[in-house]
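A single protein chain has been omitted from the complex, and every remaining protein chain is retained in its original position.
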Amino acid sequence: MQTSNNAITREMFEHVGKNISQMEAIARPSITYWQDAWRRLKQNKVAMLGLVIIILYTVLAIVGPYMTPYDYRTTNTEEIDQPPSAKHWFGTDTLGRDLWARTWMGARVSLSIGFLAAFLNAVIGVIIGGISGYFGGKVDMVIMRAIDILYAIPYMIIVILMMVVLGQGIMPLVIAMIAVGWLNMARLVRGQILQLKEQEFVLAAKVLGASHARIIFKHLIPNALGVILVNLTMSVPSAIFTEAFLSFIGLGVVPPQSSWGQLAYYGIQSFRVRPYQLFIPAFFISTTMLSLNLLGDGLRDALDPRLRS
Amino acid sequence: MERLLEVKDLQVSFKTYAGEVKAVRGVSFHVDRGETVAVVGESGCGKSVTMQAIMRLIPMPPGVIKNGTIIFDGKDITKLSEKEMEHIRGSEISMVFQDPMTSLNPTMKVGAQIAEGLIKHQKMHPSKAREKAIEMLKLVGIPNAEKRVDQYPHEFSGGMRQRAMIAIALACNPKLLIADEPTTALDVTIQAQILDLMRDLQKKLNTAIIIITHNLGVVANLAQRVLVMYAGKIIERGSLDEIFYNPRHPYTWGLLMSVPTPELDKNKRLASIDGTPPDLFAPPVGCAFAARCEYAMRICYEKYPEDFPVSDGHSAACWLLHPMAPKVKPPVGKGVTL
Partner (left out) sequence: MVKYILNRLLVSLITAWVLVTIVFFLVRLLPGDPFLSEKVTPEIKANMMRYYGLDKPIHIQYVTFLQNLLKGDFGYSLRYKNRTVNEVIKQAFPYSADLGIRAVIFATIAGVTLGIIAALNRNRTWDYLAMFIAIVGVSVPSFVIGPLLQYVFATKLNLLPVSQWKGFSYTIMPTFALSLGSLALMARLMRASMLDVVNQDFIKTAKAKGLSPFQIIWKHQVRNAILPVITVLGPVTATLLTGTFVVEQIFAIPGLGKFYVLGIQNLDYSLVLGMTTFYGLFLIAANFVVDIIYGLIDPRIRIAK
């Protein structure tokens, strides 16, 4: 105190008063939720690798079949069960069809079924879950009871039943998958909406006379979007898996159309002699699901504020 | 009175991706045996972190005790091994947390949760520990203790859960009880009951208590001494009377003015302190409160004030107490009755 006292002069005791603005100015620069999430996602190398692989496969699904002169449908009895070579990059199947072409035609089917089913499930789930959560009361009770009961019936059982009735093909596959696939998303969105609608900013919007639609689409859905996006990403691999599973038990797409699940199914018949026929489609199914799961994990970590540290 | 706890120049930081948060920036205080000390301050001022440091419950990493000693009953807690610390927690120092709804294990009977500490520290036989648990439940005023001992937390009301928490904390008859905002999560009527209970038990068991709160009203009839914390430092300390009737720090004035009293003019709004506490990533050079202080002087922004003694045991870290400072009439103090 003695030493510091020397430096203290009477002028320093001049009254200045408070300075709230300066106080607020020293706070850290603010970044938006989505900027912060993207920053976190970019830092997550594994998730970014997943994203790159998905993009790569999508591009190959589009251009892959044109990179070889062979058509995915044309059979060739001279060249059956060829191992991978410079001519047939992934070999040929028991009918002599080029497996490179079939693999990427199959990718089109598998990926588009996966993304389409997941997207439609999300749309239906968000709408039904949103209605249930937002309006509450009797509407909510009826919808939730129905969902509870449908949920208790195993998903795969319903899908198989639907496939038996609808017959095989891409559209029946998608319809069967979305018949009960939206349940999860609906539950999730309802929970989110129930939480959000109790918050002050929604009350404020209501007081200001905002319409139901405005509150739902401007205030509630954008705030639940993170959770919706993570769930959507996670449901793509399960849709791809479902397609593969159904094709594998003989309920998927019909040849000459191909899909990864169907290629694996035919590959397994003789895989001990020609393992490449199974392991090539198996590799793509597995790495696609892995990439999407990694990306989903990364998104969840990036978007879930509760997990932030 | 004999010293039980002596904290000297404690500094605690948390390392985050954005930098180091200096949560506690050099805190010194003491607690004597059997006395009650209140630590008052807004959320985020470092009061809970200080207490967690005494219990050695700061998650490390990201937390780190950068400096300081904590002498408890002759031992320096910062230097004890984790094993030695286990014998102190729950047996010599125990803690009651803010939210009784989440502080009890939902899947374990209340009695078993009280008995746990007894079995661990006093090597009590489980059946004996259960008897003691019933005894503790009776002590904290839970009726039907013989039946309640075998119930789960969700069968208890909020107030009863906090009573059970106190029973857990006091089961081993600790020398020091740290109560971290023990009434904040409770209904107002229950708050008074819990505070009364704590005061009664303290008389009965002669336990020293540190009570953390952001509400000065809570401590009015419980504590003997008050420490006021702001932005990781103690900015004023003194006996209960000194703090209530002769406060010297403008922040303490602000806190006192924000306590509702029956005498308060109905037409006047309850005072609040404008602004928010400073960012502890980069604490200001001078007084951390300056930016929110209507009496702030130039020096307040430039130099941190040291503790200016006011009377025996009462001091405040404020440049207004410097002999060269202009005289300011406190807005609260003598006139306030509580």
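In this document, chain identifiers A and B correspond to the written order of the chains, with residue numbering beginning at 1 in each.
Following the convention adopted for this analysis, a residue touches a chain if its C-beta (ideal position, glycine included) is under 8 Å from a C-beta of that chain, and two chains touch if they have at least 3 such contacts.
Just so you know, these numbers come straight off a predicted model, no measurement behind them.
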| item | value |
| --- | --- |
| Touching residue (missing chain; options A:Ile221, A:Ala264 or A:Leu299) | A:Ala264 |
| Per the touch definition above, residue among B:Gly34, B:Gly63 or B:Gly90 touching the missing chain | B:Gly90 |
| Among A:Leu111, A:Val230 or A:Ala244, the residue in touch with the chain that has been omitted | A:Ala244 |
| Chain A residues that touch the omitted chain in the full complex | 148-150, 152-158, 160-162, 164-165, 167, 237, 241, 244-245, 248-251, 264-265, 268, 271-272, 275, 278-279, 282, 285-287, 289-290, 293-294, 297 |
| Touching residues (missing chain, whole complex) on chain B | 55, 57, 85-91, 94-95, 97, 99, 102-108, 113, 116-117, 120-121, 152, 154-155, 165, 168-169 |
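One rule holds for everything that comes next: only the chains that are shown with their structure count from here on.
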| item | value |
| --- | --- |
| Cα-centroid distance, chain A relative to chain B, in whole angstrom | 47 |
| Residues of chain B defined as touching chain A within the complex | 16, 18, 62, 274-276, 278-279, 281-282, 284, 290-303, 306, 319, 322, 324-326 |
| Residues of chain A defined as touching chain B within the complex | 1, 4, 8, 10-20, 22-24, 26-28, 309 |
